[in-house]
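Only one structure is covered here, and it is reproduced in the block below.
A single protein chain has been omitted; all remaining protein chains appear in their positions.
Right after this comes chain A.
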Amino acid sequence: MAKRILAVLLAAVLTLSLAACGGNGATSSTASESSASETSESGESSTEESGAAEEDLREPELVTLDIVTMASGKEESGVAQVEEAMNAILEEKFNVNVNLTFLPFGSYAEQTTLMLSSGEGVDLMAVYMVPYASCATSGQLYPMDDLIEKYGQGIIEQLGWDKINCGRVDGELFGLTQGRDLAASEGFAYSLEMAERNNLDMDSIKTLDDLGEALKVIKENEENVWPVAVSAGENIRNWGWDPLGDQMINLGVLTDMAQDTTVVNLYESEQYKNLATTMYEWMQAGLIQADAVNTTETSSTLMEAGTAFGYFTNLKPYYAEENNPNLQNKIGTIELVEGLATTDRVTMGLWSIAGATEHPEAAMKVLNELYCNPEVSNLYMYGIEGVHYQVVEAGAVSNGQDVITFADGLDATTTTYRKSGTWLMPNQFIGDIWGTDLPHDYWDATNDFNNNSLKSKAYGFSFDATKTANEITACTNVVNKYHKALLCGALNPEETLPKFNQELKDAGIDAIITEKQAQLDAWLAEQA
């Protein structure tokens, strides 16, 4: 009997495995569309048909929009509540419901690419870490010029044409930058407590070498702590160069704070070599997380777990103060490269309407609302008052909004709607300020930082990549092999850089640089 059962089981196993080998179950889970969109019923909409005729902003039928942005990867139960609250406002005004999707940093590029190329699960989204220009030219994004004139006057008022125009591809507008920090200084964020425990005077650190000395102290004194943690295989994204286009691949850049207008190959520059060499030495000395290249975690996870001392990041005024309310392990920051304003900082995250959307007009109306209506913006960024946050100082912020913090009894780990990734949301500048550490004129200070930072000589220039598309594709494949790993310190630059650059040459980087230089020169002549 037992034998027979075993035989049946084995047969079942065999057929199952036969069926299983048909599909490869390995592709990363596509677009984790958040739960059904029909969360809030449209009870009122049918009774209010007469009202719809009067108000011309209302959609004739209830429209549900999928809105995608980045946040912590945690499942959050508060999202449904926030959707409901946003729907209450948007349904009355536009007869629109929203379905919010939040994707984690580690898989954001991959998942949004799949969403855009399948056209599913997204109407409105933050385009971030994916090649924006190629999305635009391949029709994955919806042209906005007419829509913004019609429904986006508020956005124009908020951003101004200067910044809006940075999002043009071949003269057409496909994406809008946000109200956020548009320049960046580069530096290091570290655990305050750990620095204190080891008597490190972090404020005196001015260079990478100084930092290296401090990291060595941590390495010696702290057990099971990585002095430098890495996010999803990326250690340093920029160190004071203007990428003149895609900041993830840096093909043809202005190096050394971008004050010279000669386009060069970043990977041949002294600046890059020095940086990669330092990282390699650090890795050899055990200062950088050993599995940096493979990690899919973000550095903040390690920081919170107390297993990392710090991480490289781009900085803005009050970076630490802004993040600390969400952290168990409070951080401090040191600036190592001064602030630089480049076009790609403005266009690194853009809000776009998906090319496949059926409701572009509704999407623009909602977008306008997100840029201009503090109530909707605050809901999206921080959740619901009294549930997720409470007001500490009403109306104290210089824009008339409130200073807020976690609702009673909640903290960063227990809240059901975590404030994270708000910098990527459409317009922080009209909203509340989170936490009492920040000054009341925080948004003004950020704006000043945007305006007063050192400007790249190519600030405002955007590269038209269509002529060199093939070279860029080939070079991108090469850069993906080496660049992140080099800056993680996982490869020896002495051996790797010559190979890397040879492959780039074969792939046609010189053609890209020549073309970029020509376009930049033409642009500069226009400006003069």
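Here is the rule we use: contacts are C-beta pairs under 8 Å (C-beta built on N, C-alpha and C of every residue); 3 or more make two chains touch, one makes a residue touch a chain; residues count from 1.
Quick note on the criterion: contacts and distances are computed from a predicted model.
Chemist: One chain isn't displayed here; going by UniProt, is it "Anti-sigma factor antagonist", "ATP synthase gamma chain", "PP2C family protein-serine/threonine phosphatase" or "Sugar ABC transporter permease"?
Modeler: Matching "Anti-sigma factor antagonist", "ATP synthase gamma chain", "PP2C family protein-serine/threonine phosphatase" or "Sugar ABC transporter permease" to the record, the invisible chain is "Sugar ABC transporter permease".
Chemist: Taking the full complex into account, find the residue in A:Thr113, A:Thr261, A:Asn501 or A:Gln517 that is in contact with the omitted chain.
Modeler: Per the contact definition at the top, the residue touching the missing chain is A:Thr113.
Chemist: Specify the residue from the set A:Leu62, A:Cys166, A:Ala356 or A:Val397 that touches the hidden chain.
Modeler: Going through A:Leu62, A:Cys166, A:Ala356 or A:Val397 one by one, A:Ala356 is the residue touching the chain not shown.
Chemist: Of the residues A:Gln328, A:Thr414, A:Asn452 or A:Asn470, which one touches the chain left out of the display?
Modeler: The one listed residue touching the chain not shown is A:Asn470.
Chemist: In the full complex, which bits of chain A touch the chain not displayed? Write them out.
Modeler: Missing-chain contacts on chain A: residues 6, 10, 13-14, 16-17, 20, 24-27, 109-110, 113-114, 116-117, 119, 130-131, 134-135, 137-140, 142, 233, 289-291, 293-294, 355-356, 470-471, 473-474, 476-478, 480-485, 490-491, 496, 503, 506-508.
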